[in-house]
Each structure stands twice: as structure tokens, then as C-alpha cells.
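I'd like to ask some things about the structure below.
The complex appears here without one of its protein chains, the remainder shown in place.
What follows is chain A.
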Amino acid sequence: MLFGPSKTIESSTADTLESTAKAEDVYGLNARPAFTEMIQLMDLPANFLPETGKHRHSGRLVIVGDVHGMKAELKALLAKVDFDEKHDHLILAGDMISKGPDSPGVVDLAMKLGATGVRGNHEDRIILTYDDMVADHISMDAPGPSEDRDKSQDALEEVSFSRGDYKDRALVRALGHKRIKWLKKCPVILRVGGLGSLGEVVVVHAGLAPNVELKKQDPFMVMNMRTIKDGVPSEDHDGTGWMKAWNKFQKSLPKKKRSTVVYGHDSKRGLQVSDYSMGIDTGCLRGGQLTAVVIEGGNSDHKHKIVQVDCTDGRSSMSV
């Protein structure tokens, strides 16, 4: 029974009391329930991991930051890295859709290449908007018992107008059921696996809270964080970048337990490469660059490099 007699802790000594009172408040101890249809964590199939050694397969990992519907630039970047469709594997670090000229095209390309996507804040919003649109809602605009039977209104238009989500709904329609179904399969956190000196590589859209298990990370913050204060992540631009706390924490761990996170989301900060984090949102949409991290296996260790292409400003040519 959920609510039996109150469970109590018998605190025997004053010392115990005092230490409880001073206990450090820690972020990440909560046990929030899961969200319907949101995949928190997924492991990349092992066969995609670049191998090391003489007889390694030649496959590489190509991780690309916020594409935002800039299909031409994505194709150009893949060409620049000599993307081998048979052996290389593409990972899109979220925000592959929205704002740019061809979101459906980017998703089609990702599907065609068998790429793995990570759920970014834009995927998140579009998926939930889709769910809202297909759900059975009681019609608030049907005439009430005391109203004229002939009264009719475009329920969708009115709802859309007051919620300010007209563009989101239009994008949902442009993407359609099949592409959104593919987007729903993108996890919030993609655990790639151990890659030599990089440690365990993880790809997320925005960031990770240090010292919190991947399973227990707050998915909203993983898709939105930019800064961190007293251990609590925030979307705000102002403040200490979360990656500073992340790198500091990684360096406090034994080498074998360290983890490198590849992320996007923060175009204002642009390319940010540290020992244990790589920020690759370089503002392609606004005429910046589109960036890829290319990881391949060498004879003894994995190596990685950054490859970029220039982008035209994609905002003016927005179709949705």
C-alpha cells in the first residue's frame, strides 16, 4: 500500500542529526517516471565501432552537429570526408530538422544512409506536436448546449494561433508520419562505446550533468542545457558552460572510467573541443559551418579529426 503508517528514521545521536542537516544537496538523485515513447538511452550496435589493429575493418564514425534542414551542406560535408556508404556510419547529433530549407530531405538522407540520430530539442518538440495533433481531443469549439448549432470554427487554426505553434504544426505535416516514426526511434543519449583514449564516447544533443548515471539524466536537460550552476543544468546562455564541470569531473576519474561527450545545440559557443567533450554546433543554418567529427581506428589507437564545410544562410529560404 502506498500510504501506510509513516516510515520513520530513528536518529539516535545528535551527531547523526547534525550531519543529516548539513548533507550536501546533490543534483540527480531524483527518480522521475519515464516519458511515453521516449528512448532515454541506446547503445550503438557494436559492428559500427571503428576497429584498431592490422586487420581492422575500414569503417569510420562520422558525427555531424545541428543540420537544421540544410541538406545540400550535409551532402557536401559527406563528400568532403569521402563518406563510404558501405563502411562508414553517420550519426546526427540532433536538431537535424526545423528552421532550414529541407527538413524532410535531411531525414530521408539519414534514413537512406542507415544513420543513427540523436533526439534534439527540435525533434522533441516536433514529435510531441505530432502526438498532440493525432490524439483524440474533445472539440472545445463544438457549440455548447446553449450556443447556436451552426457555430463552427477551424479548431486547429484557433488552437494553433493561441499557442504560437503554427510553424511546428506545419513542419509536422511536411515531415509526415513515416519520417516522424523514424525520429521517434532516436534516443536522447547514444552510447557509442569505448574508443581508445577518448574513453567511452557518448553522443547527445546538448549536454550531460557530471556524476549522474546516463539512465538517470534528465532528458529535457540533455536536449537543452548550456550552462550549469551548483550542479543544476540550465538552458540559459549566461553562466559557466556545463562542459567545464564535465571535463573537470572526468579528469578526477581513473583513466579507464572516463567518458567523452560529443554534442551540438550551442551555436553561440561554436566549435568547442576539450579533452573530454566536443561541441560541434557551428551555426550552419546562419551561414556558419557544418562540422563533423570523424573517428577512425588506427594501428594501435583511435584517432579523430574535425572536418567542416561552409554554409549559406538557410533562414531566408525556409520552406516551413
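One rule holds for everything that comes next: a residue touches a chain if its C-beta (ideal position, glycine included) is under 8 Å from a C-beta of that chain, and two chains touch if they have at least 3 such contacts; residues count from 1.
As a working rule, contacts and distances are computed from a predicted model.
A.B. asks: Quick one: the chain not pictured, UniProt calls it what, "LicD/FKTN/FKRP nucleotidyltransferase domain-containing protein", "UTP4 small subunit processome component", "NADH-ubiquinone oxidoreductase" or "Elongator complex protein 4"?
C.D. replies: Missing chain, UniProt protein name: "LicD/FKTN/FKRP nucleotidyltransferase domain-containing protein".
A.B. asks: Which residue among A:Arg56, A:His137, A:His177 or A:Arg315 touches the omitted chain?
C.D. replies: A:His137
A.B. asks: Could you pull out which residues of chain A are in touch with the chain that's been left out?
C.D. replies: 1-11, 17, 20-21, 23, 25-27, 29-37, 125, 128-129, 131-132, 135-140, 142, 144-146, 162-165, 168, 218, 220-221, 229-232, 234-235
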